[in-house]
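Report on one structure; see the data block that follows.
Only one protein chain is missing; all other protein chains are in place.
To keep things simple, chains are lettered A, B and C as they appear, and every chain counts its residues starting from 1.
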Amino acid sequence: MLMLHCPFCDEYVEETELQAGGEAHLKRFGPGSSDDEFHDYLFTRENPKGVHFELWRHINGCGKWFIAARCTVTLEVFGTYPANCTEPPQWIKDKISEKRPGWTWREFAG
Amino acid sequence: MSDPVSALKGARHAGLVEVRETGLGGMITLRGDLDSDAIKSAVKSVTGADVPALRKIALGDAGAAAWMSPDELLLLVDYAEADAVVAKLDEALVGTHYMATNVSDARACFSVSGEAAREVMGKLAPVDFSAAKFGAGDFRRSRLAQVAAAFWMDDAGAFHIVCFRSVGQYMFDLLKVASHPQSAVGVY
Amino acid sequence: MSTRLAKQGRLIDRSKQVEFTFNGTTLKGYEGDTLASALLANDQMLVGRSFKYHRPRGIVASGAEEPNALVGLGSNRRYEPNQRATTTELFAGLEAKSQNHWPSLEFDVGEINSKLFARFLPAGFYYKMFIHPKPFWKHVYEPFIRKSAGLGAAPDKELVDADTYEHFYFFTDVLVIGGGVAGLQAAKTAAATGAKVLVLEEKSFWGGRAPVDGGEIEGLAAEDWIAKTLEELGAMDNVTLRDRCMGAGVYDHGYVLGYERLTDHAPEAGGPRHRLWRIRATQVVTATGAIERPLSFAGNDVPGVMLAASMRDYIVNWGVMPGQKVVIATNNDDAYRTALAVHAAGGEVVRVVDARENGGGKLADEVRALGIRVENGRAIAKVKDGKRVTKVALCAQNGEGGAREEIEADAVAMSGGWSPVVHLWSHCGGKLNWDAANAHFAPDPDRAPTSHDGKPFVVTAGSASGPLGLGAVMADAAAAGAKAAEAAGRPAQAVAEIATNDVAEAQMEAVWFMPAKADIQLRMKSWLDYQNDVKVSDVQLAAREGYESVEHTKRYTTLGMATDQGKLSNINGLAVLADSLNSEIPQVGTTTFRPPYHPISMGAIGGEARGEVFQPLRRTPMHDWHEANGADFEPVGHWRRPYAFVRGGESVHDAVNREVRNTRENLGLLDASTLGKLVVKGPDAGKFLDMMYTNMMSNLKIGKCRYGLMCSENGFLMDDGVVARIDEDTWLCHTTTGGAERIHGHMEEWLQTEWYDWKVYVTNVTEQLAQVAVVGPNARKVLEKLNAQAGGGMDVSKEALPFMEWRDGEIGGFKARAYRISFSGELSYEIAVSASEGQAFWNALYEAGKEFGVMPYGTEALHILRAEKGFIMIGDETDGTVIPQDLNLQWALSKKKEDFLGKRAHTRSHMADPDRWKLVGLETVDGSVLPDGAYAVGNGVNANGQKNTIGRVTSTYYSANLGRGIAMGLVKHGPKRMGEIIEFPGTDGTIYKAKIVDPVFYDKEGEKQNV
């Protein structure tokens, strides 16, 4: 039963106030993209054992989407940040590096 | 032509706490840049209140403003004035990116008062209602059992709850169940 | 003979006698008794039967670990099976029944399993038997096994729980689970830092075992120290103490369930029966104590064989002496305390057999000094079978069980050492170390469960950490309290030493078999798991057969899978397994501990959600009117919508047909308030809607409406509805009833996560408005009449408000927005007024409409009316696998737009496949109604032998207007096969023949909606 920090409400809120939205930082491929690109965009997921970035919406709350950097093995949360960005902010990367040296996720790394 | 009616027409229940449907209130969803002077002065002009801080409700002489999200306020005004207030906001904010919508009739409102008010709330919402964490002027959006709701505490220690109109009966029934006279928890 | 003592019994109130029944016999106990202590006081040694062999079972323990004394408690709407007698507080009128026997507890036919067949029913026998003949498993073997398995009788099939339940959320810095001396000390230390502390104690009394075991803390007798500490804690504002509240489970991120039993001890008291606490704790201290282990000797399951410390509990706490002549068997010093207690209470300790060659320490000396015969290196060879202990055979521990000495006794107290209660520590991933000296698994503080911050959030305190002596327990508890408070963000503090008087104890020695080389006949009588009838020989068999993993052994033998979840049997079982594999216990490992610590009621888990508040029920502003006017409701999401308005003497079917006809002929009113209404506003709103919808919305003119389709990014149709342009940068989007929240969320997701720099706001105004569809040839007339009555209003003429346009204004004096849109093909206005005026507006329409033949209609008529016109319905024609092209909606897929959600997806090979099934109308040859969901068959079968299909029915109705069945369906190459007749096999064997036709059955030219 997760508790995540809503970066908008500045409050730790429990999972029942939240809606999970799946993998974050997906790059959208629309018309003109190749079959492989479109397939990977929709269906190929990281599914890592370890550091993961995922979307959450504070649905029973401010209604805003944010991103959580979380470990899928221990459920440790490295931090949360607003969803309006294409890659994790540096402070999150630093924080993960501190705890999981050598981590990588898609094209991102510490 | 007709008298507008609230979802539960002022229903009441007395148990551990007093639960009351508080009838129709004017409510306006205002979306925009809460840091902008335009919004600040518009809010002030229609409610007399400042733009509230995070998770707070700010009271003014003509109403109140509650923090709903980083780009949304709930303005509380007289029911009869709501459309006029929206018009005023439209006027004041013209040219900016904003949205002001009268949602007065979309809601059901309740008050929960009495010594055990914190406890009754604590049976339904996953929120820390201890005095240290929730006091007068605090405003929170969360869920009560299975529906979304917003609530705040007034100076007298009573809670005010706003939920969607369609689930007003559910909310009232929930509060009734949670305020069963023999269900005091006794922790606050 | 088990009797009530004249003295002792610190927990009972002898001035308050209480009557209760056991198997219908009235017995007496005292307030403060548990059901178990009261049964023992009445010499009720036999309390139940075991699962497999139906062996006689007696009370073994005094707490939650009890595997045997399970009873059916209460009656009628308060009956509950499998209640532990040891954790059931006695109250006047309590009704208990023993379980799992037929015809009676004393004489159980099932015991034949034990007497004759036990040898043929070893672990896993059912995997090897009952294989032939095949039908016998279902029809013969399984029914028999099912009947003889199970424990308590099921509640009555029609039972409705008489009680209510609730939840409570609580947040704390430190949660202490367990109110024994360790828990109280940990709480005291933590609370001293100012930390907010919640302490849970599962029993109705505080202090745990300490008052029974004796000893002094800070110069006070344990009992006095407990009273003083409780008083101190009770006076602190930052401390909350809850008894009768068990820490049931520890979950991720500091979530803990507390299970508070409010009225189990007073069922008629009123109020909720159980309260499930949903606690968020920054730190959790588990001061859960330790559980004594049985010893594995033959006949260790005979009623009267009991854990040594439990026997002491019965004597000291409840003034009950479970036997007059007691044999004590032990491998550690603690059991000598029982010898002292028995002696002090006037019982006779006929022998203490200590398996250790060198015997015990100071406590043993004390016992000897009382003249009690203590023998070292000795063991119980066997307790004579029966319904109670009568004879005990003793032998050398280090042998095979020969050279026995038989002595008379009526009770046996056994102690195989103690295991810390590590369940709560382990629930969320805390790891264990094997402590070989004390022969138990203890929490490894370096591998604690971690929380959201990656830091440990559980600390153990007292004997739950491993140490057993009072001094060590108190020191550990104080340190745990300080550690937890500090980890919760309070200042670090030095922990003062706590003075205790402690008796030094001689080291225990692990004894897994008694005697050490017990032969197979003894091992087949040495129980590990009392309830599930798992013996030493069963675990050895599992190991021999290759079920080497502890999980395999557990599952193969059912060891530890009974309602006590192996609290008594796990370690002993593991030890036997390790021995069988010539391995060490830590190498064999342990099973995973799962919540709850011990069973919690389903009622409590469900909480308040029952009856009226089972789920939210959404009501429209006109709900009460519908209810009063014959509405037959159907659930649509959480909404209730009238399916039809049934009049006296009508069937629902009649009502639907009447409504359909009347709407076409006169005037129908539909409550359309549940349709979603989303306002989308901003400089980029047009651009945004062009992405959301497959067709173009940015070029919609102000004042006009357009039907729009929405696809998911994966290409499938997800919603539809009419969009109205309100002003330069505002649109109002209608969604389906189920779509309001879903589509609102969908829009917000794209706005917040993809196009976050676009300036668009969306507000859901669904519930702000009551919406009424005024439909039929008389629709305009009724609105004009209302306006006339009000002395003016919106011009609703064809010219002023043409089809697919909207206007704001007043209708009948109500502020309204009217849309000339039609989902029925009739002249139709959808009129939105404020929700608070919805009922009044509906009333006005209804009154004014009477002269025009007004009738309300429900969702089924709505469906039929739209089907007559060939309009698709999301959820009927679509099912999540249908794309707009399948429904011939290519016209709504903008070719001008470079991009919209779903556009890329539609170019994938299968979606562009010309063989996709397409929408057509279907008419049965004989005018009958096609069955719902029927498939059209083609020729032959596919590679898997399934009949090939070429289409299916998506909607099918009887059309009262056309006097025949009409249907829509998706058919392979359908639009090119007009007039062809295809076959739909029904599930009843009938073949329905239907002609492929145009899906518009009624008013093909569309004249009626345009008048």
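In this section, a residue touches a chain if its C-beta (ideal position, glycine included) is under 8 Å from a C-beta of that chain, and two chains touch if they have at least 3 such contacts.
Just so we're on the same page, contacts and distances are computed from a predicted model.
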Of "Sarcosine oxidase subunit beta", "Heme exporter protein C", "ABC transporter ATP-binding protein" or "NADH-quinone oxidoreductase subunit K", the UniProt protein name belonging to the chain not shown is "Sarcosine oxidase subunit beta"
Answer for the absent chain's shown contacts is A, C
Which of C:G32, C:P67 or C:P81 touches the missing chain? It is C:P81
Contact with the hidden chain, among C:G346, C:P599 or C:G630, goes to C:P599
Given C:I145, C:L340, C:A516 or C:M804, the correct residue touching the omitted chain is C:I145
Among C:K134, C:K701 or C:K896, contact with the omitted chain is made only by C:K134
From A:A20, A:C85 or A:A109, the answer for touching the chain not displayed is A:A20
On subunit C, the omitted chain is touched by residues 51, 78-82, 119-120, 122, 125-132, 134, 137-138, 142, 145-147, 149-161, 163, 249, 251-252, 255, 257, 428-429, 520-521, 524, 537, 541, 544-549, 551-552, 555-556, 558, 563, 565, 592, 594-596, 599-603, 605-607, 609-612, 614-615, 617, 634-636, 643, 714-715, 875-876, 879-881, 905, 908-911, 931-935, 937, 942-947, 949, 952, 985-987
Note that subunit A touches the absent chain at residues 1-2, 15-16, 19-20, 22-23, 35-36, 39-40, 42-49, 52, 54, 70, 72-75
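Basically, only the chains that are shown with their structure count from here on.
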Distance between the CA centroids of subunit A and subunit C (whole Å) is 28
Expected list for subunit A, residues touching two or more other chains, is 14, 59, 63-64
Among all residues of subunit B, those touching at least two other chains are 126
Note: in the complex, subunit A contacts subunit B through residues 8-11, 13-14, 16-17, 59-64
The answer for subunit B against subunit C in the complex is residues 1-7, 24, 29, 31-32, 71, 97-99, 101-107, 119, 122-130, 132-133, 145-147, 164-170, 173-174, 177-178, 180-183, 185, 187
Touching subunit A in the complex, subunit B uses residues 54-55, 68-70, 72, 126, 141-143, 148
